[in-house]
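Structure first, then comments.
With one protein chain held back, the other chains of the complex are shown just where they sit.
Our next item is subunit A:
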Amino acid sequence: MTAEVTVATGTGGLGTDMVLNIGPQHPSTHGVLRLRLKLDGERVISAEPIIGYMHRGAEKLFEVRDYRQILVLTNRHDWLSAFSNELGAALAVERLMGIEVPERAVWLRTALAELNRVLNHLMFLGSYPLEIGAITPVFYAFRERETLQAVMEEISGGRMHYMFNRVGGLKEEAPAGWTSRARDAIGLVEKRLPDLDRLIRRNDIFMARTVGVGVLTAAQAAAYGASGPVARASGLDFDLRRDEPYLAYGSLKVPVVVRTAGDCHSRFEVLLDQVYVSLELARQCLDRVDQIKGPVNVRLPKVVKAPEGHTYAWTENPLGINGYYLVSRGEKTPWRLKLRTASFANVQALSTLLPGCLVPDLIAILGSMFFVVGDVDK
């Protein structure tokens, strides 16, 4: 076993700096992200994120799968936004094949996408305080998740990897009375969410740990291609649901939650406020679903072949912009399906945020960038 010691140059003064590996197995990395830190006492001198421990070759696997099979894989790179992921891939294929999706399916998809966004955000709203040291909020977040997951499970049969999208619509019609049960669940979550909100949002210690920590400016966010809640917390007012509407978002009024401070606390707040917004949007969609009759999918040919060409379908996923660049040569499988994931772009910003902060701040910043390692490594 060889010791890796780096002699301090100019920063630490006397002695040597400590080299510390955070991860790949560490409670705060949500998977297998590894950070190689050089520390002077507790201050981080340099941080080098080392990614790829979870690379599963998703893009290469896409190329040997039928278009209908691809949805299973897209489902899995960001396991917290499964519905939104499969939605993006389905949209790309539908666009290339020129399939018109029935209106009822469009509204149902919108409702489910928003519910999936709430589920994703609740996960981080629970885990982030946990990293700061508050052990209780996660249970309140999971109580709400459980309520909504029951609704998702009822319609799709899955609790995490829903596999409810199909090329041309959805897998099947919602069970009888599902929309009213979903509305009840949304009402329940809206009623109980203030428990979580009051417990942590204005907590003095939480504020002391997060306000002014890890400030990402709007220019930096834009330069790194950050998107979603992370970018909007920095004042980058960009939301595909409003700015380039897909699904039924064009006929909905989407309030975009924006903060300008760009610190950990504003990122947390954006997430929290987006939950309220998404619940309201989901309710509106469900109301529309009830008024629309008709099928939820179209009949596909036995062999699904996208015509030769290429398209780029991007969606506002819970964690940011998720894009699929689909290139087809007219075969059963895509010639290339490039994946642009939100987490990958967002964690790039870590390299500017981490140097100079303390180890506890590092944890606060790492948690507030809201990434899923599967989404980083693909």
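Worth pointing out:
Just so it is clear, a residue touches a chain if its C-beta (ideal position, glycine included) is under 8 Å from a C-beta of that chain, and two chains touch if they have at least 3 such contacts; residues count from 1.
By definition in this document, contacts and distances are computed from a predicted model.
Per the UniProt record, the chain missing from the shown structure is "NADH-quinone oxidoreductase subunit H", taken from the list "Cytochrome c biogenesis protein ResB", "Beta sliding clamp", "Pyruvate dehydrogenase E1 component subunit alpha" or "NADH-quinone oxidoreductase subunit H". Screening A:78, A:316 or A:361 for touch with the missing chain picks out A:361. Across A:131, A:197 or A:316, the single residue that touches the chain missing here is A:131. For subunit A, the residues touching the absent chain in the complete assembly are 1, 18-20, 26-28, 42, 48, 129-136, 139-140, 143, 199-200, 203, 205-206, 208-209, 358-363.
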